[in-house]
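Some notes on the structure that comes next.
Complex shown without one protein chain; remaining protein chains in place.
Moving on, here comes chain A:
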Amino acid sequence: MSEDDPVAAFRVEAAELLDSVEAALLDLAGDSTNTGLVDEVFRGLHTLKGSGAMFGFEALARFTHHCETAFDRVRKGHAEASQALIGVVLSARDHMQALIDVGTQGDPMLEMAGEAILSSLEKAVANSEGMAIPRAMPTERKGWHISFKLPPGSMANGTNPLPLLDELRGLGDCLITPRLDEVPPLASLVPTECYIYWDIVIEGDVTCEDIEDVFIFVIDDMDLAITPLIEEPESDEPVEVLPVATVLAAPQPVAKAAPPAQESVRVAAERLDELMNRVGELVIAQSRLAQLAASVGPVNELTLRAVSEDIERLSAELRDTTMAMRMMPVGNLFGRFRRLVHDLARETGKTIELVTHGEATEVDKTVIERLADPMIHLIRNSCDHGLETADDRVASGKSATGRLTLSARQAGGEVLIAITDDGRGIDRERVRAKAEAQGLIQPGAILGDGELFQMIFHPGFSTAAAITNLSGRGVGMDVVKRSIESLRGTIDIASTPGMGTTMTLHLPLTLAIIECMLVRVGEGRYAIPLSVVEECIELPAAEVTSTARRNFLDVRGELVPYLRLRDTFGTDYPADLFQKVVIVGQGRGRVGLVVDQIIGNTQTVIKSLSRFHAGQGSFSGATILGDGNVALILDVGNLIVAAQKNQRLLGERAGEVA
């Protein structure tokens, strides 16, 4: 974002204001007498109106003014915050967003839509107080509407409009609007001409003569209209006094849609200070190193090591500080869903209570952004189909209000986000029947709940007819799963019939850096994300020489399929005598990866593969090692699938033999 673009800054600020207004409105829906919330809504609207007018969003300022007035009445006790009023103001909030998006030049269609909202606003307020508020505010104000245009050539002859405007502002509060439509293209613009003319609303104890006095030298030749404010009901209450220089410097409105707000991250100042300190220290360490390198003669090993350790510590701290800047509390994301649940409850006619826990849990900004869509889908499912209607709930002995819980917590390098409803739960048998019908599982196969419910994520699996409580709209559950996987996350489902369903998203804290275990297979080195590594064992000697491709290991009584990465990668390099097995697990799968050597742990900065290489299934990325070589990062999820395919084939063959 350009730092000196006040309009872009306004857009960011407006988005925050609208969010806080929305949150306060939703709170107010459950607590309609809370004056603190009413004040919050009022303040938010008031600020939005003021800043909007300041930056040329006139339609927004006009529209917001009416909502603000309505809430002012609530604030003063003349009206109550009825559900109807809250509903209308919520849709008004969306309209305000649209007005901001469309930009300063406005959109007549949009403004007509705004009229409709305003008339429902009037009705809502009228119902809550017994009388309608007049749309045009009574103008008890004293003041004048002035429009003036300097005579041609007057600027060359020494009349400067700036002091004139300043003089007017000295008389009373002014809302100054420059009219720019007569400004010609640059090529035909004469710099000593004044093409701008002005509309001014001046408020205060001012006489017409005072105003005429300002223009005394030019009054005979200029266009000047001075009318009392009372005759101008549509002229809006002056909102902010514009510094004249700002008005003149304001860019001309351009007839095109406003560009989307550019991405920006808010960073706490102390985190920046911390970063600065670290960088400072790093520079010092670097100069120590340079000195060592430049010194002739044998370098003291201890000194060198000391510098190396300093740099290591500093870069680790730098990494942590930088990562921390990308972190956002997940509460921001949860906040967006309150509106969704509110709307879903209205649509479905159910009463739904939204409970959130762990809003302070921090997640990478990118993760949060990409999480919104899949979560919307999951929440829709829960509200639409998981939760029963009030009557059904009462009939099955539950409270009439359905409860949807969003919770977040951090566990190691993962963030767990759970979406829980206390609805009817998933019908196991129907899932099983459908999975069998589609040939996804063998009839009679023994599957745990977790495994069985994963079937829901198969493309084309869930349809409304098949499983009523998990029918999607728009995107299917397979898309949800894919988006979570693209964040290197997984989804678990747990469900108890009659009690409800919990979907748990396991997400990495960050996408840029992961801890990896570095292994060697043949000549190549590979990185395995440490979060999936469960244990490392030696491959039993019997397995090393075994030609029977059973490919199962007995790990403390449990059979674990394994892959020989030497075979997978087709290496000819002589095998190590003692082969190691790294047992990795992700979601429900566990698989052993046979490698030549385990080198150790390493911090890995992930570089994505080129488009050319992205299609292959074995690697999810690459990283640069300390010695400058490249190591590929194994895509464990895909390897597990490959191993399990083997397992299934073997299982089938075993079945045939038996």
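Please note the rule applied: contacts are C-beta pairs under 8 Å (C-beta built on N, C-alpha and C of every residue); 3 or more make two chains touch, one makes a residue touch a chain; residues count from 1.
We adopt the following convention: contacts and distances are computed from a predicted model.
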Protein name (UniProt record) of the chain left out of view, among "cytochrome-c oxidase", "ABC transporter permease", "Two-component system chemotaxis response regulator CheY" or "NADH-quinone oxidoreductase subunit H": "Two-component system chemotaxis response regulator CheY"
Contacting the left-out chain in the complete assembly, out of A:Thr159, A:Thr502 or A:Asn551: A:Thr159
Touching residues on chain A - with respect to the absent chain: 154-160, 162-163, 166-167, 192, 216-217, 220-221
